[in-house]
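Removed: one protein chain of the complex. Kept in place: all other protein chains.
Lettered A and B in written order, each chain numbered from 1.
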Amino acid sequence: MNNRNAGSVISRSINLLFGDENIARWETVKKIIRNPNSRIGLIMIGILTLVGIFAPFIAPYDPYQQVLTESLEPPGLSHLFGTDLYGRDVMSRVIHGAWIAVKICVIGVGIAFIVGNLAGALSGYYEGWIDTIIMRIVDSIMAFPFLVLVIAIMAIFGPGLKNLYFAIAIVSWCQYARIVRSRYLSEKEEDYVRAAEAVGFSDKRIIFGHLMPNSIAPTIVYASLDCALVILVAASLSFVGVGAQPPIPEWGAQIAEGRQLLQVGWWIATFPALGIMYTVIGFSLIGDGLRDMLEK
Amino acid sequence: MDVDIVSDHKNKMKEISRNETVIEIGHLKKYYVLRKGFIDKILVREQKYVKAVDDISLDIRRGETFGLVGESGCGKSTLGRCVLRLESITAGNIRVFGQNIRSLADRQLKKLRKEVQVVFQNPYSTLPPHKIIGNMLKEVINHHEIVKRDMIKEYCLDLLGQVGLSEVFYTKKPKALSGGQRQRAAIARALATEPKFIVLDEPVTALDTSIQAQILNLLMELQNKRDLTYLFIAHDLSVIRHVSDTVGVMYLGKLVELAPTKELFQKCLHPYTKSLASSSPLLSEVYRIDRIELTGEVPSPIDPPAGCRFHTRCPFSFSRCSKEEPKLIGPDKGHLVSCFLYS
Partner (left out) sequence: MMNLLEIKDLHTYFEGNGAIVKAVDGADLSIREREVVGLVGESGSGKTTIANSLLRILPETGRIVSGGIIFKGINIRELSEKEMQFKIRGNEISMIFQDPMVSLNPLFTVGEQITSVLKLHQDIGQKEAKTKAIDLFRKVRISDPEKRFDNYPHELSGGMIQRVTIAMAMSCEPSLIIADEPTTALDVTIANQILNEFEELIGEIGVSVLWITHDLGVIKRICDYVNVMYAGTLMEQGTVKTVFENPLHSYTFGLLRSNVIYYEPKGKIPTIMGELSEIPHQGCKFYPRCPIGDEGCLQESIELRKIDENHSIRCIKPEDAKRLSRSKNHGFQGVC
């Protein structure tokens, strides 16, 4: 009861601040927060993001500083997660890795999300030759297994984090384009779109103002699940050596480094692996929660 | 005394303007190209068309309601969309307020969009689902710059009031509205641009009986108050009878009968119109229209029957009907029918 009162007080004050229109939007946000899955997921990813942003302040040591005298120390009071072969603090490296994970999601998935939504919108709204061109490009990209194509692109542009973001974006926008296109194809037949045309709104306005808000939900759900996937792909690439290069504290690269030392130092590979697991679970929970909320 | 003169003058002006034709449709054709399959392309088969609207001419005068009636698939909605210029025109002309809408510059098109509006059938898909009613109206009003920005909310609330919705609906999303309320909101949107002509595409078909009557009352009241011209599309003759001044009956893309409403019901001529009237027992009783039961189904508009398109279902058809196409001609002035029984 109290909770509900607080909610209505907040929505009323939002109303006072921003006008009546935003109540509806606030209702959606409230729904998402109320869902246990997305709430836990949001908290987990929120923590990850904060840790990433404030990594330089949280991390006890410099992730790049080698102290050869403290090589391969097991987890203890001075180094909570232990140290690696070169005496670098594993905990600091994992914390700095969080920032890289966040960047991969924001940049890689972000570009794919925007490009995919635009391409799908054009394709679905106009059909005809635009649709043919975009969809054939999509088809040819999706003809290759995801990982193989990313590795191929990385091999052409050379390894490194920047290229990794773009390689991921180039490959993963296709799914978004397909989802959005199919939504547009059905949604644009609805009467409210006809009515918008009859009022004289421009194509741009109909696409972005009327169709997009009604077809973006499934891509948001997909994006949160895609984040989980992309983290794994990035880690795999770094693991096989075409992604982030040492000494960058990327989680996949750290696992690769720790792999040979599993017998003498299990902690070197384990903690970055836990980081990956945490992130993947977080995003998956958000995705599940959003799906429950938005796709009903 | 003065008042009398003024109102007299007004009536006279109204009378004059009433005879003015505002919508003029001449030999309108709308064909949809049927997509060819791969094999058709190889064999260079003939291109097929769906002849949704096939050579239709009609005039709509200022202030009147033109009722267009027919079964689903007869092309009545397509005709409405052509007038709205939501569809391209295959052949023929449509003049809206003297302007040929086949080729329009951007500015003229914007003017047309302001003057001609539409209300659709399905109340559940006609409103943008993510927008509150107020924002939906505001967007339309801003686009056509109907009122100054600081007056806009009052204008919206006034609009809602005119269609019988209270202020609380301003912040409601379509989800929270019942069918009738949604249709009222759709009417408010159509009125927002202060149009002179509204296409009503089955506006009450999807509503409950008691709500239907409410919406019909509202539409007629608005017409009187704002001097609107309507193109009222429906499949229900009793609704058409109630609202229209002139009725056009469509069958498979053709106009089969065209007459002033009173005339049409008192002297119903075309067998198809009679069969439509027969489906409402009360209607055929009141107007003493012979009841005609049809057999068979509506043929496909891709390959419509040769000659009179109705001859496959017509109980009176004779050999001439399948060979020649009847013209839409009038036994009386103003009452046109396309049937060999009357020529």
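Criterion: contacts are C-beta pairs under 8 Å (C-beta built on N, C-alpha and C of every residue); 3 or more make two chains touch, one makes a residue touch a chain.
These numbers come from a predicted model, not from an experiment.
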Contact set of the excluded chain (shown chains only): B
Quick one: which of B:Glu24, B:Asp40, B:Glu87 or B:Asp236 touches the chain that's been left out? B:Asp236
Which of these, B:Asn19, B:Gln47 or B:Asn217, touches the one chain of the complex that we don't see? B:Asn217
Identified contact with the non-displayed chain, of B:Ser178, B:Ser322 or B:Ser343: B:Ser178
May I ask you to list the residues on subunit B that touch the chain which is not drawn? 71-72, 163-164, 178-181, 208-214, 216-218, 220-221, 235-239, 241-244, 261-262, 275-276, 278-283, 286, 293-298
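Criterion: only the chains that are shown with their structure count from here on.
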How many angstrom lie between the centres of subunit A and subunit B, each centre taken as the mean Cα position? 50
Note which residues of subunit A are touching subunit B in the complex, please. 20-21, 23-24, 190-192, 194-201, 209-210, 213-214
In the complex, subunit B residues that touch subunit A: 81, 84, 86, 109-110, 112-114, 116-118, 120-122, 125-132, 134-135, 139-140, 143-144, 170-171, 173, 186, 189, 193
